[in-house]
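Coming up: chain A.
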Amino acid sequence: MDITAIIQSLVEKFPGVIIDQSADRVTLTKEAVLPVFEFLKNGPAACVSLHGVTAVDRKETVEVVYHVHSFQHRVMLTVKVILPNDNLNVPSLTSLWGAADWMEREVFDLFGVRFEGHPDMRRILNPENWTGHPLRKDFQMDGVVPRPVK
Partner candidate 1 sequence: MLPDYFNIIFFFVLGILFVGAAFVTSWLIRPRAPSLAKNAPYECGEVIKGNSRVQFNIRYYLVTLIFVIFDVEILFTVPWAVVFRQMSVTAYVEMVFFIGVLAIGLVYAWKKGALEWL
Partner candidate 2 sequence: MNALVFYTLALFIAASALLSVTVRDIFHGAVWLAMTLLGIAFLYFYLDAGFLGVIQILVYVGGIMALFVFAIMLTSKIGDHKIPQINAQFWPGLIIASVLLAILLKIIVNGPWMNVRASAVIIDLQTIGKSLVTTYVLPFEFISLLLLAALVGAVVIGKVKQ
Partner candidate 3 sequence: MNIPWMAILFLLLKGVAILAFFAINAMFLIWLERKVSAKIQNRMGPMVVGPHGSLQLIADTVKLLLKENIVPAEADRFIWWLAPFFVAVPTVAAFLCIPFSQEWIVSDLNVGILFICSITSLCVLGIFMAGWGSNNKYSLLGGMRSAAQIVSYEVPLLLSVLVVIMEAGTLSMQGIVHAQELGWFFLKPNVLLAFVIYLISATAEVNRVPFDIPEAESELVSGYHTEYSGMKFSMFFLAEYANLFIISAVAATLFLGGWLGPFRPSVIWFLIKVYGIISFLMWIRWTLPRVRMDQMMSFAWKVLTPLALVNVLVTGWLLIGKG
Partner candidate 4 sequence: MDFQELIINMGPQHPSTHGVLFLQLKLDGEVIVDCQPNIGYLHRSIEKIAENRSLVQFMPFTDRLDYIASMNNNLGFCLAAEKLLSITASPRAQYLRVIVAELNRVASHLLAISTFAQDLGAYATPLFYALRDREKIIQIFDQICGQRLTYNYLRLGGVSRDLPLGIDQRIKDFIAYQRQTLPEYHDLLTGNVIFCARSKHIGVLHKDTAINYGVTGPNLRASGVAWDLRKDEPYLMYDKFDFNVVTGAAGDSWDRYDVRMREIEESLKIIEQALGGLPEGDPVVKVNKVFRLNGEAYMRTENPRGELGFYIVGDGGPLPYRLKVRSPSFSNLSVLATMIKGMNISDAVCVLGSLDIVMGEIDR
């Protein structure tokens, strides 16, 4: 089963939730996150490893990016979920992967995306009494010296 087959199976299994797809990447609707990952992990794709969770701040939206990986088929699939800025909530994957715990905390810390159902949604890298999410493009803080030379 190669990557196209996996994406194909996804499209067949979950009609309507794949908003966008390319060679090794699919974009999902938010609601479908849990079932799709469940299927990816336990289904024929056997993407047993959650390789990474991250996000990209696209100004109006925030993309949450998941990399899942299958030892069996040797493929890495990128899954994206696009969240509007005013509702940065997405289901947590902690029920599926232990790895999701810290990774989601990191995304929360740096981007402010809240993962619903996460058991321990605290900051991880920055001090807990912080406000602001530093990797947002609009992040401002006193004491940050921008590099003078462009």
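Quick notes
We take it that a contact is a pair of C-beta atoms (placed from the backbone, for glycine too) under 8 Å apart; a residue touches a chain by one contact, two chains touch by 3 or more; residues count from 1.
A word on the picks: all candidates are chains of the complex that A comes from, given by their letters.
Just so it is clear, the model here is predicted, and its values are computed rather than measured.
One candidate among 1, 2, 3 or 4 touches chain A in this complex; it is 4, while the rest do not.
Across the interface of their complex, candidate 4 is touched by residues 48-52, 54, 56-57, 65, 67, 71, 74, 76, 78, 97-99, 101-103, 106, 110, 123-127, 134-135, 139, 146-147 of chain A.
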